[in-house]
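Sending over a structure as C-alpha cells; questions will come in a sec.
One protein chain omitted, others in place.
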Amino acid sequence: MTITLIFLACIMATVIFWLLRQTFNIQPWVSDEVADEVTGMSLDLKPQAIALTTFMAVATSLFALFASAYSLRMEMPDWRPLNEPMILWINSFFLVLASIAYQWSRAKVASTDIGSKKLVIGLGIAGVFSILFIFGQLSAWQELNSKGLYVSSNPAVAFFYVFTAMHGIHLLGGLYVWARSLAKIYQNQDLRIVRTSVELCTIYWHFMLLVWLLLFGLMIAT
Amino acid sequence: MPIAIALILLVVGSVIFHLVSPWWFTPLASNWGAIDDTIDLTFWVTGFVFVAVNLFMAYAVIKYRTEPGKKAKYDPENHKLEKWLTIFTSIGIVAMLAPGLLVWGRFVDVPENAMQVEVLAQQWHWSYRLPGEDGEFGNVSAKLITDENPFGMDYDDPVGQDDILISSPELHLPLNVPVNLNLRAKDVLHNFTVAEFRVKMDMVPGMVTSLWFTPTKLGRYDLLCEELCGIAHHAMRGAVIVDEVQDFENWVASHPTLNDTQVRMAYDADPGAAASQYAVCAACHGQQGEGMVVLNAPKISGQSEWYLRKQLENYKNGVRGTHKDDVYGQQMAPMSMTLFNDEAMDNVISHIQSFPDNPAPKSITGDIEKGKETYAVCAYCHGQQGEGIKAMNAPRMSGMTDWYLERQLQNFKKGIRGQHPEDYYGKQMGFMARILQDDKKIRDLVAYMNTF
Partner (left out) sequence: MSYVALVDRDHEQDHHDPDTFLTKYVWSQDHKVIAIQYGGLAILVGVVALVLSVLMRLQLGFPNEFALINPESYYQFVTMHGMIMVVYLLTALFLGGFGNYLIPLMCGSRDMVFPFLNMLSVWVYFLSVIILIASFFVPGGATGAGWTLYPPQSLSGGTPGTDMGIILMLVSLGVFIVAATMGGLNYVTTVLQYRCKGMTLMRLPLSVWGIFTATILALLAFPALLVSAIMMILDHSVGTSFFMPAMISEGQQLSYNDGSPILFQHLFWFFGHPEVYIVALPAFGLVSDVLATHARKNIFGYRMMVWAILAIGGLSFIVWAHHMYVSGMNPYFGFFFATTTLIIAVPTALKVYNWVLTLWQGNIHLRVPMLFAIGFIFTFIHGGLTGLFLGNVTIDLPLSDTYFVVAHFHMVMGVSPVLVVFASIYHWFPLMSGKMFNETLGKWHFWLTFLGAYAVYLPMHYLGFQGVPRRYFSLGTTDFLPESAHTLNASITISAIILALAQLLFFINIFISLRNGKKAKPNCWGATSLEWLTPDTPPKHGNWGHDLPEVHRWAYDYSVPGQSQDFTPQTVPASEVPVGRDHGVDHDT
C-alpha cells in the first residue's frame, strides 16, 4: 500500500496546494474588478490536455494500486520469483524508440505544414514500434506458456500477465488515437486539430513508457 | 416553526430514550471495563455536542424565521469564532481519542502468562484446540484437512501429539486467567464474538489472528460469528463457559489428546458382540436396519457412521429425547443407555454399517417443483443430492425414511428437537427449519427429497 499512498499523497498534495493557492488570500465577498476580467480558465491548457492529464492520474492510480497489491501479495509464503523472459528487454527498447519517434513527430508538427512526409514517417515509425512492442509482449506470454507457466501457476506469473495485459490495453487505446491522427492527416484536416492530437499522443506515449519501465523494474527487482 | 419544535422534541426524546432504554450493553464479564469507560466518556462528549448544536439550531430557526420586513444580517465570516470552534472541537476529539488509544495499546499487548487456546471456525461450526502439557501447538496446515483430520494436524509433528482437539462448539475457560485466543478459519472469514467479553476479532483462512481477555465472571456465554460467512451465518452458534480453575482442569482432562485418539481409531469392532448388541435395536429398526413404520422407527442402514454416533451420544447424554413433546425420542433415550461404553457403541455402529443400503419406501407426495426451490437452501449443507456432508455436520437424507424426515422437520421447527442448550447442530437445523412456513412446504420438500 505504501506505493499507492506515496503516489496519492503526491497527487492530493499537488491538487490541494494548487487549489489553496487559488483560494487562500481571496475574500470573494469583496468586490474585485481584477477578478471580473478573468476568462474562467484556470490553466493555460487545452481542455483535451486537461482531460488527458486527469486520465493519466487515473491510470497512475490504477497501476500504483496493482503495484501495491503486488508488494503485499509478495509477503505470502507461496511467492516464487519469476525469471522474466529476455525478450522484455527488446520490447522495452521498441517502446523507447516509439516514444522517441513520437517526440520527433511532435517537433515536426510544430514546425512544418500538414501532410508533410516527415510527419507521416515519424508517426508511422512510432506506430510500428508500438505494434512491435505489443507483439513482443504476446511472444513473452507464449514463452511463459510454453514453459508451463500459466496464470494460475503462481502469483508472480499471474501478476506478470495482469501487468502486461493492463499496460497493453492502455497502449492499444493510444494506438486507436494514433490511427485517428493518421486519418486526420490524410483528410487534410485543420492544422490545430492534428497538432493537438500529436502533442497529446506524445505525452501519452512517454507516460506509457514510464509506466512500463516502472512495472518492469518492479518485476525484475523482485 | 413546527420544525424547530420537532428538533427540540427529538433532542429531548433522544436523551430520554437513552436514559430509559432497557437495551444497553450486556453486563461485563471480562477485564475490559476500560472499553466501557471509554464509551461512557464518548457519550458525554458527543451527547453534549448533540444537545447543544441541535438546540442552538432550533433556537435560530425560531428566532430568525421570516417575517414581513425582516432582513438577514450580511456576515461573510468570523475568523475569531471559527478559530475558537476549531480549538474547542479539537479538544473534544483529543479527549476521546487519547483514552481510546491507551486502551488499544493494552489490547495489542498480550500478557506473557496468557493461556493459549486455538479457535477453529468453519462454515458453520466452532471447534477448539488446546496445546496440551507442553504448552505448544503442533503444526497444522489447511492442505492436510480431511474429514478424518478436521484440524489439519500434521501427525508427524511430535509437538502436536499432546494437543487436545475439541470438536464441539463449547469452550470452557478458567476464571481470572488471561487467555489468548489464536483464531483460525478453514474456509471463509468468520469472527469470534462474545458480547459480554466486549472484544472481537475476525478469523481469516490462511492466517492466525488473535484476541485476548481475562474472564472475570462465572457463567455460560453465547458465542456468535459476526462476519458474514454464508447463508447459515446467523446459525453459527457456540458457547464459552467460564469455570472455576478446578472445573476447567477436569474438563480438559476429560478430553483425549491427539495421540489417544489415534490409538482409539485403531480399535476393531468385535462382530460377535456387535450382533448381540444390535439385537435390542432390531426389535424396532429391523434386522437389516430398514426401519418399521408401525413402530415409528426410521431406517438406519446407510446412514453415516459419524451421524449415528452423534445421535446415540445425544440420546445417552440427554441432549436429545428429553423434550416433553418428543414422544418417540423419549422411547429411544433409554434404549441408547444399553450401549454402556464406547466399545459397545463402536460395535453397534459398525454392525449397522454392514447392512445393505436399500432405499426406504416412499410414502409422501407433494409438489416436487416447489420442493426443489425450497431445497436450494438445504443443499448448502446436505449436498445437491441429499448425500450428506460430514464436514458440515449434515447427515444424509437421500433414500432415508421420508415420514421420519417430515416428523423431524416438524420437531425442529416447533423446537421439540434442537433446543437443548448443548445441541448446537440441532439448534442450527432449527434456524433453518423455521423458514418452512407451513406443513405443505414441508411435504413438498420431503417429496422432492424422495426423488434423489
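Chains here go by letter, A and B, matching the order in which they are written, and residues are numbered from 1 within each.
What we mean here is this: a contact is a pair of C-beta atoms (placed from the backbone, for glycine too) under 8 Å apart; a residue touches a chain by one contact, two chains touch by 3 or more.
Treat the numbers as computed from the prediction; the structure is a model and nothing was measured.
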{"item": "From B:W251, B:Y328 or B:F431, residue that would touch the chain that is not displayed", "value": "B:F431"}
{"item": "Touching the absent chain when the full complex is considered, from B:L130, B:L165 or B:M203", "value": "B:M203"}
{"item": "From B:L173, B:C229, B:L312 or B:L409, residue that would touch the chain that is not displayed", "value": "B:C229"}
{"item": "Absent-chain interface as seen on chain A, which is shown", "value": "1, 4-5, 8-9, 11-13, 15-16, 19-20, 22-23, 26-29, 31, 33, 35-47, 50-51, 54-55, 57-59, 61-62, 65-66, 69, 72-73, 76-79, 151-152, 154-155, 158, 162, 166"}
{"item": "Missing-chain contacts mapped onto chain B", "value": "1, 3, 6-7, 10, 14, 17, 21-26, 32, 34-35, 38-39, 42, 45-46, 49-50, 53-54, 56-57, 60-61, 64-66, 68-78, 81-82, 85-86, 89-90, 93, 96-97, 99-101, 103-105, 107-108, 122-124, 141-143, 145-147, 183, 186-189, 191, 193, 195-196, 198-207, 209, 220-222, 224-235, 237, 374, 376-377, 380, 383, 389-392, 427, 430-432, 434-435, 437, 441"}
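The working rule: only the chains that are shown with their structure count from here on.
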{"item": "Between chain B and chain A, distance of the C-alpha-averaged centres to the nearest whole Å", "value": "51"}
